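I have a structure here, written as structure tokens, and I will follow up with some questions on it.
With one protein chain removed, the remaining protein chains of the complex are shown where they sit.
The letters A and B name the chains in turn, as written, and every chain counts its residues from 1.
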Amino acid sequence: MSKHHDELVEKSPRQSASGESGFSRRGFLRTTGATTSAIGTTALLTEDEAIAAQGAGMGPGAVPITLNINGKDQKLTVEPRVTLLDACRNNLDLTGAKRVCDRGTCGACTMIMNGKVVYACTVLAIDAQGKKIQTIEGLAAEGKYHPISQAFVNQDAQQCGYCTPGFVMASKGFLDRNPNPTEEQVLKGLGGNLCRCGTYMGVRKAVLEASKVMKGGKNA
Amino acid sequence: MPNYSWPPMSTRAVMGKSPKRQDGLEKASGRAKYNSDLNKPGMLFTALLHSPYAHARVRSIDTSAAEKLQGVTAVRVMAAAGAEVNWQSQEVAVVAATSEAVARDAVRLIKVDWEVLPHMVKEDDLGKVGNRAKPAGEQVTGDPDKAFKEADVVLDGSYGMPVLTHCCLEPHGQVVEWKGDVVNFWPSTQTVSNVGGDLAKNLELPATQVKVHQDHVGGGFGSKFAADRWGIEGARLSKASGGRPVKVFLDRAAELNIAGNRPSAYAKIKIAAKKDGTITAWDSVSWATGGMGGGGMPPIPYVYTNIPNKRLNHTAVATNGGPLRAWRAPNHPQASYLTCSALEDLAAKLGMDPMVLFAKNVQYAAEARRETYLYQLKKAAELSEWSKLWHRRGDSGSGPVKRGLGIGICTWQGAGHASNCKATIHSDGSVEVELGSQDLGTGTRTIIGQVAAETLGLPLEAVKVKIGDNSYPVSGSSGGSTTVGGVSSSTRIATVNVLEKLFEKVAPSLNSTADKLEARGGKIQVKGDATKSLTWAAACKKLGVQSISDNGTNDQRNPRGLNTAGVAGIQVADVSVDVETGVVKMNRMVAVQDCGLIVNPKLAESQVLGACIMSVCGALMEERVMDAMTGRVLNPEMEFYKLAGIADIGNIVVHMDIREENDKRGIVGLGEPPTVGGVAAIANAVANAIGVRVPSVPLTPDRVLAALEEKRS
Partner (left out) sequence: MQAFEYASPSTLKEAIGMLSSKWGEVDVLAGGTDLLSLMKEYTHTPKKVVNIKGIKELGGITKSGAGLKIGATVTLDELVSNATIKSEYPSLLEAAMGVSSPQIRNMGTVGGDLCQRPRCWYFRQGFGILGQDKNGTSLVPKGENRFHALFPQAPAYYVNASSLAPALIALGAKVQVAGPNGNREVAVADLFVIPKSNSGRELSLAANEIVTSITVPSARGVKNATYEVRQKQALDWPITTASVALKMKGSTVSSASIILGHVGPTPVQAKAAESMLNGKSLTPDLAAEVGKAAAQGAQPLNGTAYKAQLVRTAVKRALLEALKQRA
């Protein structure tokens, strides 16, 4: 474990919990383990290196980890029991993915990991090290919108919108593998996401629209 | 007196069109911040301790170990020694801590000594509920006994529908910060203007001290009007933690257990009729539960309210379950299901086409809606290919897959709620409208903008809509399909008023008077003489350094024809049932929806589509399963509390009845009516397909196969 990691351990939420007063914005960032500079000083560990580093056992207290999210290394300090979803939402303020069922059923927390859609509520953050994680925040640059997001708006494929980021990410994962889908394939491909407002008719059209706009994923 | 009437249908430039949802990209890009997404500096997390028992008394509670745990800042006991809990998952204590994990660890350190008391959680068999039955007394109209004696045919049916939960995807909860004498409240709510008052009352603070803000809400469906016990305790935890913000959002199990539900409905129904299908009498024994308060009688006979001879007996059944909350069209889906099921069964018994029977008895509907229902039945028949696809009950061919069609009916009021709007025109030409309202996903934001833009002759993008804060003018709760009517009317009035002020300012430069001006196409011009005009920007420049503002109020006693109440609707379901597996597949749902003035047809259609899909869930799979022995909800999650997925809904065809004569009625709410008839339509379609009534929904394989088995034996 590097010295840098040791420093992060000292800044873990558990360790700093007794600090009652003086909760500044800076203190907040520190205690939740998010680093102010998103790009870490060390290069991304390969998956194998990450595994080797953990072979001996870590925790149960908070441990420093590095997550490669949307192309950037993010260093944070979490207990092994923290899920990827909660790490993103609570520690990194990446709140596009939602916590709804929290049991790997509804898809509101969908992220793309190493090119495949997963339920982030059911992945341990520590287990996501060394993997390329894409959240909805990484779909388009600031001020821009991904064609899938745009298609969801064009087809009014959302109401309350709480399931929508998960659907958009599930659609992205689906279209990456099926650039020219039939409607039948769309229905099968989005079987891991649920909506309560009832926006599925729009979602079907949106995914088909996005597939045309993305022209086989080239513009994604 | 300015003319507030809606501009004629033919002249509208922004209203009646379907611009995209204004907050759509924000939501679909994950950038929209719901209050459950907030990470405030220094924010604390919480966990609740829930009762494991459906009925028990707290002998003692010891929170000392929890309090000592490092990272815990405060603990609040919600059920103190001596307190009785009446449903499983009722809140016992809540902990605030520096992380979710610590809060949850702390909750597990709280020791409660329970005295377990007897519970009763199941109401499907009225004969077994004992003293939990609270009969509401008999209501008799006309002479039902005589009518039944003289009837050509008597239908005798039993129908049941279980308790459902709202299952909002964003759970109930809030971030709350009680600092000094001000409470900042970021709830997930359907009532931005009122929820602060509810919190203030509970905290014994002046309502003015609670600042409420909410940009987006992840579903409510009638369950998010209160500050909630956990919101109140959240505020106290904040105060006890030195004013740090505290986040309290329910976990999924609690969301399904305690954050509201739709009461069940069961009934034994008898209908007397003539050979030609004319109903002569109705007799129902109904019961329902929605927790310890029981459940009220659904409005049966539904729509056909004027059946001349009626006997109604209803019993509320008190059960140890979480308390009911309003659920999208309270009691109407139940009433429609009970009534339409009995009507369909009557038609089957008479060998009649239910389209004919439903139409024949429209004479018993409210007079104002009769013509509409007849028109809609015809339209629904056309869109569902009824004459081609309908067959006599059970007469559905020899293969294992049986197709069937069924009808459901709805009505709703939906007049606009009380709403206030402040509209401001700035000298740089920018426009703001402010309302203490909320957008539940219905498109409120977009619709307010459309109304303002229409009135001011501007494009939608020129209007900044500000909602979601209780510092804005008070606007009603989003319940009862009242929001679009309410906010559109107040926005119309406010923008007309402020435009009048602008006219006064610019009239001299156009050598005219305010009453002769109009705002169209981004210009202020003299009516009938487009050559005398100023661009919007030029006109606003005349304001100098001043901005002008004015208010508008939707007065429910005098909505000035801008909104009104009362709609009708018909839904037809087309299903295929695999009689070898009991699996019901949706082919198509047709919704013919009466409406008033439609501000945004696309958003309106989305409401109807969503309502149909919710009906598919309720008809086929959704059900809160209670365990008699343990008193627990067995499926407080989303695997066995089943919701339809994208492949489970078939095709949905919406016909909005947008016509000049409907438009003249003004706006009528639309969120709820289309949720009403769908379960009835699907249940009837299944009966038509398989030749037998499945006595209760949801129509799961076990129930469908059991009904088929019963039919065979």
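Simple rule for what comes next: a residue touches a chain if its C-beta (ideal position, glycine included) is under 8 Å from a C-beta of that chain, and two chains touch if they have at least 3 such contacts.
Every value quoted in this text rests on a predicted model; they were computed, and no experiment measured them.
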- Task: Can you work out which residue in B:N184, B:T455, B:S512 or B:N635 touches the chain that's missing from view?
- Result: B:N635
- Using the definition of touch stated at the top, determine which of A:V100, A:I133 or A:A170 touches the missing chain. A:A170
- Task: Tell me where the left-out chain touches chain B, residue by residue.
- Result: 101, 104-105, 108, 580-583, 620-621, 625-630, 632, 634-635, 639-640, 642, 644-648, 700-702, 705-706, 709
- Query: Can you list where chain A touches the absent chain?
  - Reply: 47-48, 50-52, 54-61, 63, 79-81, 83, 102-105, 107, 110, 113, 116-119, 121-124, 126-127, 170, 173-174, 187-194
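The definition used in the following text is that only the chains that are shown with their structure count from here on.
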- Message: Centroid from C-alpha atoms only, then distance chain A to chain B, rounded to Å. What do you get?
- Response: 31
- Task: Write out the stretch or stretches of chain B touching chain A in their complex.
- Result: 20-21, 23-25, 27-34, 36-37, 39, 41-43, 45, 70-71, 73, 97-102, 167-171, 216-221, 242, 244, 251-252, 440-442, 602-603, 605-607, 609-614, 637-639, 643-647, 649, 652
- Note on the structure: Interface with chain B, chain A side, in the complex: residues 13-14, 16-18, 20-21, 23-25, 27-28, 31-32, 79, 81-82, 86, 89-90, 93, 95-103, 105-106, 108, 135-137, 139-140, 145-146, 148-150, 152-154, 156-165, 168, 186-188, 190-191, 193-204
